[in-house]
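Before anything else, here's the structure in question.
Left out: one protein chain. Kept in place: all the others.
A, B and C are the chain letters, set down in written order, and residue numbers restart from 1 in every chain.
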Amino acid sequence: MRYIWLIGLCATAALAEQPILFPHNKHMALGLECLDCHSTADTRAAAGMPSVRKCMLCHEKLATDRPGVKQVRDYAARKLEIPWIRVYGFSPSALVKFRHAPHYRANIDCTTCHGEVAKATVAEATVTHNMGTCLSCHRQKKATEDCVACHY
Amino acid sequence: MATAVQIRQDKVREDLWRPLLQTRGRYVVALVLAGLAGAWGLAAWGYQIYEGLGVTGKRRPVMWAFYITSFVFWIGISHAGTLISAILRLTHSRWRKPVTRAAEAITVFALMIGGMFPIIHLGRPWVFYWLLPYPNNRLLWPNFRSPLLWDVTAIFTYLTGSVIYLYLPLIPDVAHLAEHTTGWRHALYRALSLHWTSSDREWHALERAMKLMAGIILAVAVSVHTVVAWDFAMSVAPMWHSTIFGPYFVTGAIFSGIAALLVVLAIVRKTMHLEAYLQPVHFDNLAKLLVLMSLLWFYFTTAEYLTTWYGNEPWEMAVLGARVRGGYAPLFWTMVVCNFVIPFVLLGIQRLRTIRTATISAAAVLVGMWLERFLIVVPTLAHPRLPAAWGTYAPTWVEISICGATFAAMALLYLVFSKLFPIIAVWEYEEHVSNGRI
Amino acid sequence: MAHRWGMAIDLDRCMGCEACVAACHAENNLPVSDPAQAAKGRAVHWIRVDRYYEGEFPEIRVKYMPVLCQQCDEAPCEPVCPVYATYHNPEGLNVQVYNRCVGTRYCGNNCPYSVRFFNWFEPKWTAPLELQHNPDVAIRPGGVMEKCTFCVQRIERVKLDAKAENRPVADGEVQPACVQSCPAEAMVFGDLNDPESKVSRLASSGRATRLLEELGAKPKVFYLQRGK
Partner (left out) sequence: MDRRNFFKIVSTASTGVLTGACGKKLDRYVPLLVAEREIVPGEEVWRPAACGECGAGCGVIVRVMEAERVVERQGDPVRERIATIKKIEGNPLDPVSGGRLCARGQAALQGLYNPDRLRGPLRRVGPKGKAEFAPTSWAEAIAVAAEKLEHVRAKDPSRILFLTGPQAGTRALTIARFLEALGAPPAVTFEISDFPIERKAADLVFGWKGLPVYDLANARYVLGVGADFLGGWASPVFYARQFGHFRQGRADLRGRLTQAESRMSITAQAADLWIPLPPGTEVLFTAAIAHLLLREKLARGPNGVPQQVVQAFEAFDVTRAVRACGVEERRLLRLARELGESERPLVMAGASVVQTNSLESVITAHYLNLLLGNVGKPGGVLPPAPEPIGGRPGFANALALLERTQFVFLDGANPAYTWPASTGVAQKLERVETLVSFAPFLDDSGAYADLLLPDHHMLEATAAIVPAVAPVAAVTLATQFVEPLYETRATEQVLTELAKKMELTFEPATPKNVLASALTEGQTWEEAVRQGGVWAAAGGVEAEQPKPRKTGTRRGEGPTAPALELSAPSFFGDTSQFPYYFHPYPSLQFGDGRAANLPWMQELPDPVSSAMWGLPVEIDPQNAARLGIRTGDLVRVESAHGRLEAPAYVHPAAIPGVISMAIGDGHRHFGRYASNRGANPLSILAPVWEKSTGALALGATRVRITRLASGRLIQFSVSDREQGPWGYR
């Protein structure tokens, strides 16, 4: 039995500890932008999680002495991906297909759905995602209310 | 068969209240058995919810089967009551008085049971409330174009109406009972009596309310079964899409309703020793009604099958053939015998018409009407328009258990009801007796 | 103008090889039943190949036609759903919303083409077969109806790509899995609102017929009859 009405709760289920306490704020302060790492948010459905190799593009050289970075390098050396725990997103049983690109094109700020991640250290789910929040925004923006736009 | 017996007024109360206050061993045994059977059905349902609907015999294309059959059957039975008592009330038939409460109780219980089936039959029964219109932040509403939603509406309306209709004539009785009982019974009756004081104003209001409800319930009852018929008739499946289905189903419903009433009355009469109250004349009159409905049912069935046969459309003929000559033929001919031959012969011939034959016929009709519903639901679905999708159906133990358990549930509810309330409206009967007529 | 998706199936090209059936399974995460369930009529194929025999041996011919959801404009399945789990979307798709479905199966009864399938159980896959699952398509839970979607996930993806490149969707760019796989190119998919699209031209050709057309369901799958 799937409790699909608990969609919203699924998003908050990821409060478990991340493998590395990635400080979003520090990276943002260095002038990076969301899209630098989540690089397909503007054109594709998925925003994209950076691979460990992408981390290593910078951390091959930079800040190699920090404990977090050491962890990253350790993963890279062992050819393992960092097992990030998903913070946002719908569980497969929610049967929702969210696509980032149209939202990006509609100039929806990342913070609308993801909160102030830029100021946060470790990402946490601060915004609840459920059909109510989706729909109210869609209605406000006169976006599609066709069920199949998200459910297929 | 009709022999008038004079009954004293105080004897009436004694006779009719006795079953409420005395419990015999047989009653307990019946209660436990019915309870066990009902629990078995619930367990089967629990298993079905846990495992999925696959534990039934349903398949593509026969996606509706036992449950919908039982649904239609029980909704049909529910016409026993209310409709019959309402008709009789509105036509001021005097002989109705010992019959009405028993009939109205059947209605309420049959509706409760029948109303469960659409939920049992859902793929995801835990979200059945999505069929109800309620405001939500997703702005989702049910589809008012769907006959199933009409169904939900109609059944809720009918259930509400029937409960009120059962309750209204109960008020004077429970008020009386409250005076003569103590303990929890007293509290229950007192609460239910709404502080009835038996004033003229109250009597007047009650009479008016009952008359009004009788009128309303008649309209609702007819519409309910028409709506149930439309579940089928509104679709494009062969031999479902028929204009005759509304009246056909209403007829069938009243037919099976009378049969159910007859069976229940016979049982009540026997087990509660109410031979003096439920007299041959009641059975005789109901038997005549049964024959009338049997003829009407036969007429409709003939009209339905004859036009299909004459029209000779291949898709419809596939279904007709399956019913009349194919694999479902044994069921079909059993149905004809049960619904027409038996009642017509046993009850149509005056010499043969007794309480016993009336009960036998009524039982046959119940079987026949269940089969009729099965034969409407399954062969049509088993023979969709494209022959590639044809399939067969056989029920599994889960379906049989659940459907069988509903009969136990009916018995259980009736047993409990007969323990709480007099099965014959005492005040009406007293009125009846005081008028010096039966 | 909004799209109105439709399909043409050329029965003269089709030879019943069932590549479309396999493609549909791969694309749409169709559950594989086991033999016991298959024997009970619970196997799921959103697209199937129907067989009809004409004549008697030796002058016998076998006709076969792929039958999938016909995406009817006047779909009989739509009005009967009590919860709007199946409805017509602005692009003419006959959509099944799994989230909303409560499983009355009324739509399945009312489908003259018998192309709707019910999930009798929670679907299961033996590991690691589930690694093949297409993440773009929902895994339908038990108790809901499902059917051919015209590969709506592919439609959405193409529309997304076209939007990203700021261009209209080209004719033939959207290809449901069955259409894509068909070796004989018997299946053509496209926009019926575009009179120049290949499917529009085929749909208005003399060979085009529709299945059970007399029911008036206005299906959007056109069958091009075999030539002489």
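Simple rule for what comes next: contacts are C-beta pairs under 8 Å (C-beta built on N, C-alpha and C of every residue); 3 or more make two chains touch, one makes a residue touch a chain.
Please read all numbers here as calculations on a predicted model, not as lab measurements.
Shown chains touched by the hidden one, complex as a whole: A, B, C. In the full complex, chain B touches the omitted chain through residues 317-319, 321-322, 324-328, 383, 387-390, 392.
Touching the omitted chain from chain C are residues 10, 12-19, 21-23, 25-27, 32-35, 38-39, 43, 45, 48-53, 56-58, 60-62, 64, 126-135, 158, 170, 172-175, 177, 180-186, 224, 227-228. Hidden from this view is one chain, which touches chain A at 33, 35-37, 39-40, 44-46, 48-49, 51-54, 57, 79, 81, 83.
Simple rule for what comes next: only the chains that are shown with their structure count from here on.
For the pairs A-B and A-C, the count of C-beta pairs in contact is higher at A-C.
Note on chain placement: the centre of chain B and the centre of chain C lie 42 Å apart, centres being C-alpha means. Remark: chain A and chain B have CA centroids separated by 57 Å (rounded to whole angstrom).
The residues of chain A that reach two or more other chains are 1, listed in rising order. Chain C makes touch with chain A in their complex at residues 84, 87, 89-90, 93, 95, 97-100, 122, 136-141, 149, 152-153, 156-157, 160, 163-164.
Here chain A touches chain C in the complex through residues 1-2, 4, 43-45, 92-97, 99, 101-102, 105, 146-149, 151-152, going by the rule given at the top.
Residues 1, 131-132, 135-136 of chain A are the ones that touch chain B when the two sit in their complex.
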